[in-house]
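This report concerns only the one structure given below.
Complex shown without one protein chain; remaining protein chains in place.
Let's turn to chain A:
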């Protein structure tokens, strides 16, 4: 176990270094820089911009910039936003609550829909319920979030005028009114994300349960006269959910990565919208930090999923 863990951690570290090099290179090779808008402004002499570039170290060769960045990162210095002129860490910390609130809730909601629907559909395959659930699931993951998002806005905000479509992180209300306002503004983004996620998870849970439910030991359990509830919960679900758990674990980094499209549509000030606005402004340190943290989380959760899988299913060998 120890050597397995050590090896996996080593591989993870190497992956992180590799990911950082690739990300840095891609960003450095991308055209344009943060002073794009200044360049076309006749009021700013070129030498002023050249001076800014030099002072910020943007004129150095790419490998030197990478080493500087990596050394700073090792010491916990995330870098410094060229546009906002504040530490990147501070920017990210400001954005995390909204993303956790919206994307996190959406993931929980998705799971809450996918699990029961998937299990029920698998218990009676090709029944009416299964047919409806499958059809809805197909529609669900065929419709991209930017489409359902706009559809929701048109219906609930414009036609019916029930819900606000601009998410605010600084609601002035307190207490119950705050919860109500928060709920109203979260419904649409959360639902849009949750439905999309739930659709694919439902299919996954269904096929996983379907596979297990036919196995001999389930038949044995039934023939022992165990009630159906116990058979499903204790015998079927436990085994059927092993692949589902790993899949959910692999999806978790998304909670921190934010949902770029949905955040943009509803103006949710989360990590996704930070990433988009930084890309628009060519604010390399912020793009680098967000994508790098995301890469680290993906690698980390892969590791966790591996360990979890092994813990849930002892049959799986360490090799």
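In this text, a residue touches a chain if its C-beta (ideal position, glycine included) is under 8 Å from a C-beta of that chain, and two chains touch if they have at least 3 such contacts; residues count from 1.
As a working rule, contacts and distances are computed from a predicted model.
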item: Complex member absent from the view - protein name from UniProt, among "Peptide ABC transporter substrate-binding protein", "3-isopropylmalate dehydratase small subunit", "Cytochrome bc1 complex cytochrome b subunit" or "Acetyl-CoA acetyltransferase"; value: "Peptide ABC transporter substrate-binding protein"
item: Identified contact with the non-displayed chain, of A:16, A:49, A:109 or A:226; value: A:49
item: Residue among A:14, A:64 or A:166 that touches the chain left out of view; value: A:166
item: Residues from chain A at the interface with the omitted partner, ascending; value: 30-46, 48-52, 55-56, 80-86, 91, 94-95, 153, 157-158, 161, 164-166, 168-170, 263-267, 269, 273-274, 277, 281-282
